[in-house]
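Removed from the display is one protein chain of the complex; every other protein chain stays in position.
Each chain gets a letter, A and B, in the order it is written, and its residues are counted from 1.
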Amino acid sequence: MIITFCILSVFIIIGAVSTIRLHNIVYAVFSLMLLFSAIAGIFLLLMAEFVAVAQILIYLGAVGVLILFAVMLTHSVTGSSGKNIYSNGWGWGLLLSLSILFATLLPAIYFSDFPSDPAVEIIEPSVKKLGMEMMHSCVPAMWLIAILLTAALIGGIVIAAPPQKR
Amino acid sequence: MLPLEYILILSAVLFFIGLAGVLIRRHVIIMLICIEMMLNAANINFIAFWRYNPNPELHLGPLFTLFSIAVGGAEAAVGLGLVIAVYRFYNTANADKFDMLKDS
Partner (left out) sequence: MQDTLNLFVMNIGQWLSANLGTLNNPDQIIVEIARWLRTEFGNWGVVGFILANLMATVPLIAVFSGCFALTTWLERKGLGRIQNRYGPNRVGPYGLFQPMADGIKMLLKEDIVPERADKIGHFLAPVIIMIPAMTGLVFLPIGRNIIAASIDSALLFFFAIGSIVSLSVFMAGWASHNKFSLVGGMRAIAQLVSYEMPLILSAVVVVMFVGSMNTSVIVEAQQIKSWVTSDAPALQCLGQVLGWHVFQPWGLMGFLLLFVSALAEANRSPFDLPEADSEIIAGHLTEYSGFKYALFFLAEYVNTFAIIGICTTLFLGGWNGPNIRPPWSDDPQALLIPGFVWFFLKIFVLMGIMIWIRGTLPRLRIDQLMGFAWKFLLPLAIINLLVAGCFYHMEWYFGWPFSILILCKSYAIVVRLNKSKLVNSNRTYTYA
C-alpha cells in the first residue's frame, strides 16, 4: 500500500514539476495528462473507484483534449515561449507560494492529530449507494450543476466563436 | 496502512506547485492548467478525509468530488474560450503583454 502510494506520488510530483518547467507547451500538457492519471490511481488506492473513473473520463478524455485544442489554436509560429517562459514577477510569486506552503499548509498538517489507519478497513465500493445519495439529498446540487454546465457550454461557444461578419 | 498525513502532504505539495505555476509562468494556458492542478489537489484532500472518516457509508466524499470535477471542467471550458478570444485580439498568449487597460 505504501509502495503503491510512493510510486504514484513520484509520478504526481514529476508530472507537476514538468508541467511548470517545460518550455514546450504540448509536452507540458502531456505531463499534465500523466499527473491526472496518477491522481486517478490515488483515488483507486483510496477505494473511491467511481471518482477515479470520473477523473479519467472528464479530465483525461475531455478537459485534456480541450486544452490541446486550445494550444493548437493559440500556437504562435515563431515560438516566442522559447527563450523566457517565466513572467516578470516570478520571484515574488515563488516567495508567496513557498510561504503558503511552509507557513500555512504544512504546519496545519503537522500540528493536527490525524488517524494513522482508516477507521473502516474495507469499504464496499457501491455505485448504487452513491446514486441514491445523489438523488435523495443532493438533488438541488444536481440541478445547479446542470444549469452551470449548460451556461458554461453556451458561454464558452459564444465567447470563443469568431466575430460575426455583418 | 498509510497514515493520513502522507496523503495530505502530497496534496499540499501539489497545491503549492500549482500555485507557483500560476504565479511564475507567462503563458495563459499554463496558468489555466495550474489552476486545474490546484483543483485536483483539493479533490485528493476530499477523498482522503472521506476514506479515513469513521462513517464513510454516506459517500459524501466522492459526491462532493464529483461536483468539484464537474465545476472544474466547466471552468476550464470557459477559461479556454476566453484564452482563444483574447488571443484573437492580442495575437499573443503572453500574459505580461495584456496591458491595454493599463494606466500609463
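Simple rule for what comes next: a contact is a pair of C-beta atoms (placed from the backbone, for glycine too) under 8 Å apart; a residue touches a chain by one contact, two chains touch by 3 or more.
Bear in mind that the values here come from a model prediction, so they are computed numbers and not experimental data.
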Among shown chains, those touching the left-out chain: A
Among A:Val127, A:Ile147 or A:Ala161, the residue in touch with the chain that has been omitted: A:Val127
Hidden partner chain, touching residue among A:Leu45, A:Leu68 or A:Leu148: A:Leu68
Contacts of chain A with the absent chain, listed as residue ranges: 26, 30, 33, 49-50, 53-54, 56-57, 60-62, 64-65, 68-69, 72, 125-128
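The criterion applied here is as follows: only the chains that are shown with their structure count from here on.
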Chain A residues within the chain B interface of the complex: 1-2, 5, 9, 12-13, 16-17, 19-20, 25, 28-29, 32, 35-36, 39, 42-43, 46-48, 50-51, 54-55, 58-59, 62-63, 66-67, 69-71, 73-74, 76, 80-81, 84-90, 92-94, 96-98, 100-101, 105-106, 109-110, 114-120, 123, 126, 129-130, 133-134, 138, 141, 145, 148-149, 152-153, 155-157, 159-160, 162
Residues of chain B touching chain A in the complex: 1-10, 12-30, 32-34, 36-37, 40, 43-44, 47-48, 50-63, 65-67, 69-78, 80-85, 87-88, 91-96
